[in-house]
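After the structure tokens below, expect a handful of questions from me.
Omission of a single protein chain aside, the complex is shown with its protein chains in their original locations.
The block that comes next holds subunit A.
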Amino acid sequence: MAGEPAPVSWELLGAGRQLAGALKVELAGVLLGQGVEGLANEAWAYGADRVYLVEDPVLGPYRTAPYARALVELVQRYRPEILLLGATSMGRDLSGAVATALGTGLTADCTALNIDPATRLLEQTRPAFGGNVMATILCQRHRPQMATVRPRVMPLPPRQEGRQGELVRVGIDLKEEEALATVLEVIEEKGKAVYLDRAEIVVAGGRGLGSRENLRLLEELAGVLGGTLGASRAAVEAGWLPPEYQVGQTGITVRPKVYFAIGISGAIQHLVGMQNADVIVAINKDPEAPIFKVATYGIVGDFLEVVPALTEEFRRQLAARST
């Protein structure tokens, strides 16, 4: 495709490597697009044994129909047991079309993928009902077993510089008139929360902030730490931050080193989006708030006092270390 590969592709190679190891089979990556051959090196470096490459001008801009056709043909030719896609908007758009055309099962937004050694089946675990329930799904009699995984749910595997693999070029007869759609313009909406899912430090606020004005305190803390703002659904629904800042089941999944949950009670639908953080810091004046059950460190108190104190302390201690 055009533009950069989504990093979730490499995360999937990490997950796929483990599954392939358990099954004692090869791991292949699929590259669809125009002028994307160079990415094969990346796929090998992140663990692929083989890369199937389909390059075609029709695959320049992403459109569902030709991408789905190319992937369906690859699956029918090479018959993988398992097919993983990133749960980006593009990945979800494509996976639904491909699974239907193949008549196989598809499990969205998996948070864990394991092989049952007895049956060699893929156990696909995902949250349902807004994260209140986890379900393990099987696709017993149809192949491939298809699953999508959200960005940042699986860790990025180490990059093995110079690792080489096999390149299989595949020609597929694609026609522009069968693409059904024309991309007229792509408007970048960068800045703001764009990198939330890759942020190392997230400073997130919830209903407890009480007003949009109080966001300023979070911005100052984020500023000192080079972090990014985030929000709970309540804060988004109150209109304090736009939806692209929302962390949780209906928002973005984050995996930062440190997640500050400020005035966030910790509803399960929020927790599923941030519980993979290395460290969770919760600040809430309600000692009974469920967020304290998952927090690495908690401070019970008024964020109006605690957050400025934290900002000042970080400024002081970080300055002391750098001198």
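The working rule: contacts are C-beta pairs under 8 Å (C-beta built on N, C-alpha and C of every residue); 3 or more make two chains touch, one makes a residue touch a chain; residues count from 1.
Note that contacts and distances are computed from a predicted model.
Not shown: a single chain whose UniProt protein name, out of "NADH-quinone oxidoreductase subunit J", "Energy-coupling factor transporter transmembrane protein EcfT", "GDSL-like lipase/acylhydrolase family protein" or "Electron transfer flavoprotein small subunit", is "Electron transfer flavoprotein small subunit".
Within the full complex, the residue among A:V30, A:L83 or A:I299 touching the omitted chain is A:I299. Screening A:A15, A:A204, A:A222 or A:V258 against the full complex identifies A:V258 as the residue touching the chain left out.
Listed here are the subunit A residues that touch the chain not shown: 63-65, 68, 88-90, 92-93, 95-97, 99-101, 103-109, 123, 127-142, 180-190, 194, 201, 225-226, 243, 249-250, 257-258, 267-269, 271-272, 275, 278-281, 287, 292-302, 305-306, 309-310, 312-314, 317-319, 321-322.
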